[in-house]
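Shown here: the complex without one of its protein chains, the others still in place.
Letters A, B and C mark the chains as written, and numbering starts fresh at 1 in each.
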Amino acid sequence: MLDKNGIAKRIAKEVKDGYYVNLGIGIPTLVANFVRDDINVEFQSENGVLGMGPFPFEGEEDADIINAGKQTITTLNGASFFDSATSFGMIRGKHVDLTILGAMEVSETGDIANWKIPGKMVKGMGGAMDLVASAENIIVAMMHTNRAGESKLLKKCSLPLTGVGCVTKIVTNLAVIEVTPKGFKLLERAPGVSVDEIKEATEGTLIVDGEVPEMTL
Amino acid sequence: MLDKNGIAKRIAKEVKDGYYVNLGIGIPTLVANFVRDDINVEFQSENGVLGMGPFPFEGEEDADIINAGKQTITTLNGASFFDSATSFGMIRGKHVDLTILGAMEVSETGDIANWKIPGKMVKGMGGAMDLVASAENIIVAMMHTNRAGESKLLKKCSLPLTGVGCVTKIVTNLAVIEVTPKGFKLLERAPGVSVDEIKEATEGTLIVDGEVPEMTL
Amino acid sequence: MISKKVADVKEAMKGIQDGMTFMLGGFGLCGIPENAITELVSSNIKDITCISNNAGVDDFGLGLLLHKHQIKKMISSYVGENEEFERQMLSGELEVELTPQGTLAEKCRAAQAGFPAFYTPAGYGTEVAEGKETREFNGKMYVLEEAFKADFAFVKAWKGDEAGNLIFKGTARNFNPCMCGAATITVAEVEELVPAGELDPNQIHIPGIFVQRIFQGENYEKRIEQRTVRPRN
Partner (left out) sequence: MISKKVADVKEAMKGIQDGMTFMLGGFGLCGIPENAITELVSSNIKDITCISNNAGVDDFGLGLLLHKHQIKKMISSYVGENEEFERQMLSGELEVELTPQGTLAEKCRAAQAGFPAFYTPAGYGTEVAEGKETREFNGKMYVLEEAFKADFAFVKAWKGDEAGNLIFKGTARNFNPCMCGAATITVAEVEELVPAGELDPNQIHIPGIFVQRIFQGENYEKRIEQRTVRPRN
């Protein structure tokens, strides 16, 4: 079974040379720490920066230079700043190659819910609705089940949707799953996790096709 | 009767303090020469400059700094450069206060034709269609009649339209005319020109209401 | 040069009235018009609608207006980080219209640039699209979104000149440029106000034509929400 860093580490393998990547808040943010350093990747943040670098050294924080998680950041050579309309032009116009974000629920048809629990938690969708409606390559990073132990990979989302039929891949603490027209296709098992355990934790249709390899990190 | 400079001079009186003004090619360009220098006005050119100044001194021309007529220009303090989409955002968004342009024909309902003579002259509309569709204050600068002596102030335009019901005022070599719901209202006569001469040269409905003053320049 | 300079925040805010709709720049607490917000709080203006990506935190930014119950309605994309907001929203005291962030930016830009409406894929198939026209283009579904209408836009820039030209800094740019010229009156506050002619015309982010009033701001706190740093080896 993977921890949050493990999930981020596995997702980092999906990041290819030359990709512009948008990372959501939470586990996705950790992905940047595990991207191979022999490939060239640029991170975009929807609040208006391309070419993000690591956090600043203490004392060098600049209140005017933050990421979408409101964290102080630095920029690398080749970076640029721009306004919010231009930023979402990059996203909507499919110039960003890969979007990695968290989710509360994903359905077997690729629907995603991650912005609202009616009557309880209403933080807003931020840029998530634009991201999932526009990107062609969307990876969800999340735990396979919620705190109550219920599956987050469902036949149908129960929470208000963020986007419809958009998720292409899911990496959880248990598995790597591809969203196909026929349902969740199990691609890889987390170290030490059995197919049965994954079946048990997946409410939606799980397609197990032959031998399912254990993932390598 | 006015010459081209006279028309420009009369139109210059319509330019008020604090106005952003877009000047078309031809007579409208001359208007800048006659604006009172005790008022503050900024000239916008749709190719991407606000705050245009006079032509450069010989030897100081810069191929990268031109107006929409492709003439080399200079800029004044407070000027800015921007792209074409932003430029037409200023125009479409009604941030430009006054548009002055030439015309081949104007109808008594404020239609304007100035971009095409089918089968003969087809230079294109350039920015004129955006300007006339967006601006609320549009003054046409033109001769009252064409080279064949035919009126350019018509009941209905015969040439392909540039815009519909958009012209608010017309200044010609003979008169200042307001476009009203009832037709062309004669506001002022050019020096030495009689009401009858203006009537004669106007094909569309001309409204003459009481004494029509001679214009002062 | 048409001067947009006004003496201070008080003169800049002339004309604000109860019930008006305001746009406020900023992302989180980054690039927010601190002086305008302070003045709105002390003006006791009420029943206002605020178009702003976020709603501040409990004791800073728009949170200050929320605490005094001056805001009737918020139009935002993300309103976490603010307990009072969540309380007012869940209790029904505060009207909230949540809008995807890119749609929010473009609804401002549409107002600025004279577009009445536009089609965006964001929100299709979700409750955001309920009651809105949807339409297919090239096999993909889009939602029709209309331009905002606002009375005042309050923005914050880094440098500005008397002609109203603005230059923003870093990610404090965010929604500020999109809101300029998107309301009847745009009020810009700047960290450094210089005479016209001192800014390079080639480096202006927002030409002065989109700004009606500009003033030299003061006492910027520029609070950091998430101070994240790394150790020096």
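Note that contacts are C-beta pairs under 8 Å (C-beta built on N, C-alpha and C of every residue); 3 or more make two chains touch, one makes a residue touch a chain.
In this text the structure is predicted, and so the values were computed from the model without any measurement.
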Chain not shown: contacting residue from C:G63, C:G80, C:G114 or C:P207: C:G114
Given A:Q44, A:T99 or A:T145, the one touching the chain that is not displayed: A:Q44
Among B:Q71, B:S151 or B:T205, the residue in touch with the chain that has been omitted: B:Q71
Residue numbers in subunit C that touch the chain omitted from display: 114-121, 137-138, 140, 142, 146, 167-170, 201-203
Residues of subunit B (touch criterion as defined above) contacting the omitted chain: 45-49, 54-73, 81-85, 87-88, 91-92, 111, 115-116, 119-120, 122-130, 133-134, 160-165
Contacts of subunit A with the absent chain, listed as residue ranges: 18, 20, 40-42, 44, 49-51, 75-82, 85-86, 88-96, 134
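Here is the rule we use: only the chains that are shown with their structure count from here on.
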Topology of the chain contact graph, where touching chains are joined (line, ring, star, complete, other): line
Geometric centre: closest chain by C-alpha means: C
Chain centre separation (subunit B, subunit C; CA means) in Å: 36
Multi-partner residues of subunit C (each touching 2 or more other chains): 109
Subunit B residues counted as touching two or more neighbouring chains: none
